[in-house]
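Following: one structure in structure tokens, then a few remarks.
The complex appears here minus one protein chain, its other protein chains still in place.
Our next item is chain A:
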């Protein structure tokens, strides 16, 4: 199982990085491959490359705002492999969101 994600919140100060950590921890616990891009106060970090996205089984967009490079996920969107949720939801309950991603 490979999960890629983007985390971004309104101010880019806190929720972005909490969501990143929450997703990474949960994936690590399950022994999944993962990569989480952040778009926050420090700009884009850990940017997802085309290969990363193409090889992913599921995409989680934990975003409260419009993000840069949303078009990268169009193909996955068409395949029904994208979950879009508010960062605060994944922070509170990462296990549930990863369960959902697993079932896509």
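Quick note on the criterion: a contact is a pair of C-beta atoms (placed from the backbone, for glycine too) under 8 Å apart; a residue touches a chain by one contact, two chains touch by 3 or more; residues count from 1.
What we mean here is this: contacts and distances are computed from a predicted model.
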| item | value |
| --- | --- |
| Name of the absent chain as recorded in UniProt (options "Colicin I receptor", "RNA polymerase sigma factor", "ABC-2 transporter permease" or "PTS system IIA component (Fru family)") | "PTS system IIA component (Fru family)" |
| Omitted-chain contact residue, chosen from A:18, A:44 or A:85 | A:18 |
| Contacting the left-out chain in the complete assembly, out of A:10, A:84 or A:100 | A:10 |
| Touching residues on chain A - with respect to the absent chain | 10-11, 13-18, 20-22, 25, 38, 40-42, 64, 86, 88, 91-93 |
